[in-house]
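Encoded as structure tokens, the structure appears first; notes follow it.
Every protein chain of the complex appears in place save one, which is left out.
Coming up: chain A.
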């Protein structure tokens, strides 16, 4: 009798346990296909991400290239502008009552001629200036001679005469309004502007 009870007890415990296992097993079997699908997705996603990344990197590379190009161009433009500014800002200077070209002036004019070679479309006005000493009238003629000296030298260096015009301002447009040799030296100049 006691034995029957034990068996029924075991059964009582085991069957639901089995049932439970079976159900669990069933469940596990059911889960398995889902796990396979997820792996495939992952791979696709990975591939997509990799592709996106590649695209992104390519884009970045392209952008970098563009940026580099832009910087290069900017640099070139800057250099061009600097060369242009230098052409405009670099005056040549003369001694009092003189219009012959000093050695430094010749050096600067050679640079200007190079720039004019590289910028064949540009026409230039050469302004001749004097310091305040002396007669306005004589200084107008002196300014004319200074501008013409610069022009003649550039023509000698191969720049077309037609690209160069001169205008004398005599002592009428000083850059430095002072009344001393420092100011005078700055004012005895030929100045270049682009037409």
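In the analysis below, a contact is a pair of C-beta atoms (placed from the backbone, for glycine too) under 8 Å apart; a residue touches a chain by one contact, two chains touch by 3 or more; residues count from 1.
Rule of thumb we're sticking to: contacts and distances are computed from a predicted model.
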item	value
Among "ABC transporter permease", "Biotin carboxyl carrier protein of acetyl-CoA carboxylase", "Putative membrane protein" or "Tol-Pal system beta propeller repeat protein TolB", the UniProt name of the subunit that does not appear here	"Tol-Pal system beta propeller repeat protein TolB"
Residue among A:91, A:168 or A:187 that touches the chain left out of view	A:168
Sole contact to the chain not displayed, among A:88, A:140 or A:157	A:140
Among A:90, A:148 or A:176, residue touching the chain not depicted	A:148
Missing-partner contacts on chain A, residue numbers	97, 133-138, 140-142, 144-145, 148, 165-170, 172
